[in-house]
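Note that one protein chain is taken out, while the other chains of the complex remain in position.
Letters A, B and C name the chains as they come in the text, with residue numbers starting at 1 for each one.
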Amino acid sequence: MTGRAMSQFAPNIDEAVAAIPDGAMVIVPRESSGVPMEATRALIRRSVKRLHLVALPTSTLQGDMLIGAGCVETLETSAVSLGEFGPAPRFTAAILGKTIQMKDATCPALYAQVQAAEKGVPFMPLRGLIGSDILTHRPDWRVIDNPFGNDDPIVLLPAIKPDVALFHAAMADRAGNVFIGRDRELLTMAHASARTIATVEKLYDGNLMDDPALSAGTVPGFYIETVAVAPRGAWPLQLLDHYPADGAHLADYAKAAATAEGFARYLDQYVHVKRAA
Amino acid sequence: MTGRAMSQFAPNIDEAVAAIPDGAMVIVPRESSGVPMEATRALIRRSVKRLHLVALPTSTLQGDMLIGAGCVETLETSAVSLGEFGPAPRFTAAILGKTIQMKDATCPALYAQVQAAEKGVPFMPLRGLIGSDILTHRPDWRVIDNPFGNDDPIVLLPAIKPDVALFHAAMADRAGNVFIGRDRELLTMAHASARTIATVEKLYDGNLMDDPALSAGTVPGFYIETVAVAPRGAWPLQLLDHYPADGAHLADYAKAAATAEGFARYLDQYVHVKRAA
Amino acid sequence: MTGFAPEELLADTIMRLIGDVRHVAVGNASPIPALAALTLRERGGGMPYVSLLGSRRHMFFTDGGRELFDCAGQGRVDVFFLSGGEIDGAGNINLVSIGDYAQPNVRFPGSFGSGYLYYVVPKVILFRVEHSRRTLVRQVSFISAPGGNADNVHRPGGPVALVTNRCLFAFDRAAKRFTLASVHPGHTVDEVIENTGFDFDRPEKVPVTEAPSAETLRLMRETIAPQLAEVYPQFAARVFGVKVAQTSQ
Partner (left out) sequence: MTGFAPEELLADTIMRLIGDVRHVAVGNASPIPALAALTLRERGGGMPYVSLLGSRRHMFFTDGGRELFDCAGQGRVDVFFLSGGEIDGAGNINLVSIGDYAQPNVRFPGSFGSGYLYYVVPKVILFRVEHSRRTLVRQVSFISAPGGNADNVHRPGGPVALVTNRCLFAFDRAAKRFTLASVHPGHTVDEVIENTGFDFDRPEKVPVTEAPSAETLRLMRETIAPQLAEVYPQFAARVFGVKVAQTSQ
């Protein structure tokens, strides 16, 4: 098995993401489940290249920034937008300019594919999809005749096994257990991925596994390679139960990123210089 | 969709299980995940018949008692024993006497089959199994050539969709939300089953969903048809984090149930007369 | 036309379409359906169950992002909502791109959960505020999810209606066609024909869409709008003037 014996704490955010190599397949969560924005800025600062980014099942600011900064070679997701702030401008420009390879999916297909990796099976079946052009453009998906049915076509989706799962959560203890609460896809991501890097708002005193309630919402340290403390690490996105999205900032981003130049200025201002805490 | 609009509280344990019809497919959890023994005694008192009992993935006292009392027509599970107290005598007698139909499985196959129902897919693939006589004796399981491999046989397992999920847990709130903590298979069972009946140690004041930690370990009332309060409802088995198994009682059961007569006396003493609280 | 915002009329229309069901789920980028579902639940004293994607408070799921889809696969989601960059007369929706897929002229965000939910939720209500020949087209460039399938394809669900800023269409699944059901107050049948890129059926007399009641409007504005602001702060601010709590660094 890959991974060190026990979880390690990174001294800072840049070291936390240092082990993500160019060309890695990295899986990240949807906006409401803990997007590691501080780690994303660190990845861009490091000029990581050729990522195969899997956004489970959608992305917003994070995907747009990684694409705009030239970090992404392949994007596998069900949608990228800025939500109420409109289209994702760098994503849109990259598709129209054909600078990234897009693997269009639909949300439950991605969940099923990651669950396939979690379960160590080569594929998962899924209903729907037949007659959709998503399927037409995915030669890696297969249609078979359901062996338990009668003239009943069904789609099989191959497992997605990321090299790295990367997410932000509320807290971790010193054993590397990470509390995720109801954001259970983070657990599935960690199970499915060879390595997991988590950033957290703060440290928890004691062992999360000793509490019957907290342990139910915990990714065991067994699955976690690296933890870094990053207060407000999802900013300017929300961390549910903790802080809302920074709408004013997101509106500014949407405006700036409408052009390549504006986006470059945004990076200069918010990424290449570490923002003050 | 089947099921009433909102969860109901049953006034007593006998009413809680009244809606389980003869012939129902009922799924119950393994010993360490909250076995509804009080509800099991109520089912036996009611002389429920012809159950298709799915024990996920194994059973101990509960399966043995239901079989001994003549409630079970088909048993689908990976193992039945009394653990440290030896073989399950009524199960063994029923198999040797051919009074129940046995569907031998292996633990992860059952989990996968229940997950298939949870996901609304007709089947799930699973590694292993090939060359095992478990597979030989399960005509309802299929082997296909993995479409993503090359001369790579893999087993497909059909979904198990129980009529009723029945389990015991720590607590429920008045909205019918049930706290299960780390015993996550109870959630999968509830998702997969048409109806869910839960017994709980006690009521929780407030709404479990309002607490970020407790909600992570909760089966939403949405999936629960009936809740009944049954203090020490897993007795004489354990409820982890709450009470251990009653070893002396289990040793007595193992001795009594060695014969049909001894088992009948056990039922007279502990089931047909409601035990004092 | 005075007295209510277009969004309020659309939400009210959607409330009527939802009807008497147990569970309504609302996906991404769906503020008007969210307004409708939450208002209906408030009026129903807690029923139907509402699952509002992206919300913590209006969301009972405890199994992560997949639970919406698992729940729908179990047959436990009765109503869902989808939109489209393009929608055509056969009920096909396009959330991906216009032009050749490999070399598109226009790119939309992506298909979200449509490639699955459109098939398994019994009552899918389509909504597209902008009613124009740009959005309602003869044939979509890319089918994120089709309006119908061959009979042997497992498909318990599909579209029942399409709500726009001009009218309400009903969808006939057997015929795979829309029928004009009503025209919103202040709009006309001719205007609908003029602005629709696909053929549709219509009765001789097309009714006017019922306006929301004062009570419904009061509920939306006073009770629901502040709840909506958790997930749709910009929408709640724009339509209802709800102040958004902004985070500053």
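The rule is simple: a contact is a pair of C-beta atoms (placed from the backbone, for glycine too) under 8 Å apart; a residue touches a chain by one contact, two chains touch by 3 or more.
Values in this document were obtained by computation on a predicted structure and should not be read as measured data.
> Specify the shown partners of the omitted chain in the complete complex.
Touch partners of the hidden chain, whole complex considered, are A, B.
> Give the residue, chosen from B:S32, B:T74 or B:N207, that touches the chain omitted from the document.
Of the candidates B:S32, B:T74 or B:N207, B:S32 is in touch with the missing chain.
> Tell me where the left-out chain touches chain B, residue by residue.
On the side of chain B, residues 29-33, 56-58, 77-81, 83-85, 87-88, 91-92, 95-96, 98, 104-109, 111-112, 115, 126-135, 137, 149, 151-154, 182-188, 235-236, 240-241, 243-249, 275 touch the unshown chain.
> Could you please point out the chain A residues that touch the chain left off the display?
1, 3, 5-6, 117-121, 177, 187, 191-192, 209, 215-222
Methods note: only the chains that are shown with their structure count from here on.
> Per-chain C-alpha centres versus the global one: which chain is nearest?
Central by C-alpha mean position: chain A.
> Please work out the Cα centroid separation of chain B and chain C, and write it as a whole number of Å.
Averaging C-alpha atoms per chain gives centres 40 Å apart.
> Rounded to the nearest whole Å, what is the centre-to-centre distance of chain A and chain C, using the mean of the C-alpha atoms as each centre?
Roughly 27 Å, centre to centre.
> Where in chain C do residues touch two or more other chains at once?
Only 61-63, 67, 69, 73, 120 qualify.
> What positions in chain A touch 2 or more of the other chains?
112, 126-127, 149, 152, 154, 182, 184, 241
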